[in-house]
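Here the complex is missing a single protein chain, while all its other protein chains stay put.
Presenting subunit A:
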Amino acid sequence: MALAVRGILRERFYPVVQAKRFRGKINIQRPKPLHFDRAVFTELTKPWYLNPKRLKTPIELCSKPTDKIIEDVDNPYQKIIARELRERFDQSRLIAFYHRNSMNSDQQYKAYVAFIKAKMHIKTYGKKTLEMAVKDTKFEPVLDFYVSQNVMVFSPEPDIKQLLKVTKKFPQMVLLAAIFEGKFISKDEVMELHLIPNLQTAQAALVQTLNSATTTLTQQLNSHQNTLVSNLQERVKQLEEHK
C-alpha cells in the first residue's frame, strides 16, 4: 500500500492548457444561437416559481402589514431616568411647569444658575419619560398640558415668592401651572398664594382681629383721660418755652 502511494506521487499529471481568450472583451450581449438540443434542454430546465400572491385576497394584498411596524424597544436607561423623575415628584413640595420660548444657551445657563441659587432645580424631560414616570399616579394630569416646549422646576421648599421672583427675570419662561404640597394649582391660584403673607404675619393679623373688639372698648374708655394727659403735656411744653 505504501509503495502504491509512492507510485502515485512519482507520476506527474500535466494538464493540457488550451487558451480560450486572449485579452479582448467577453461577449455577453450577443450570444451565439445554441444548438437545438442544448436550447431545448436549457429552456426546460429553467426554474419557475409559483407567485406567492396568487391565493391572497385583495384586502390582504392592499392593507399594510402590521408585523412590520417596529414597536419601541425597551430602554432601561429611560426607566432609570423615569424613576428619578418620579422620586423628584414625590419629594419636592413645589413643582412649577413652564412653557419655554426660544432662549439662547447663555440665557438658559443664567436661568439654571438663578434657580440653583434659590435652591430649585430646573429640568427638561421628554414626554415619553414623563409618561413612564407619571402614568397611573396622582400626577397624571401633567401629561395633558405637556405639549409644545416645556420646562419643569422642582423645589424642596414651598417658596412661591422666590419662584416668582426668579421667573420674572426670564420672560421667555411662561408659568402654566404648579403642584403645591401635592395639589394641582392653576396660575391664578399661584398668584393668590403669592399674595398671602407668611405664617407669622398671618397669625399676628388673626390675633389683631380677635382683639379688635376689646382694643376699641379700652380706647373709648380711656379717651377722656388720654385727651387730658395730652393737653397737660402741651401746657407743660408751653410753660417751658416761655421760661
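Going forward, a contact is a pair of C-beta atoms (placed from the backbone, for glycine too) under 8 Å apart; a residue touches a chain by one contact, two chains touch by 3 or more; residues count from 1.
In the analysis below, contacts and distances are computed from a predicted model.
Student: Between "Large ribosomal subunit protein mL53", "GPI-anchor transamidase", "Replication protein A 14 kDa subunit B" or "Centromere protein M", choose the name on the UniProt record of the chain that's been left out.
Tutor: Of the names offered in "Large ribosomal subunit protein mL53", "GPI-anchor transamidase", "Replication protein A 14 kDa subunit B" or "Centromere protein M", the absent chain's UniProt record gives "Large ribosomal subunit protein mL53".
Student: So one chain is hidden, and I want to know which residue out of A:Ile81, A:Ala118 or A:Leu175 touches that hidden chain in the complete assembly.
Tutor: A:Leu175
Student: Among A:Thr137, A:Ser186, A:Gln208 or A:Gln238, single out the residue that touches the unshown chain.
Tutor: A:Ser186
Student: Of A:Ser102, A:Asn198 or A:Gln225, which residue touches the hidden chain?
Tutor: Of these options, the touching residue for the absent chain is A:Ser102.
Student: Could you please point out the subunit A residues that touch the chain left off the display?
Tutor: With respect to the unshown chain, the touching residues of subunit A are 97, 99-102, 141, 144-145, 147-149, 172, 174-177, 186-189.
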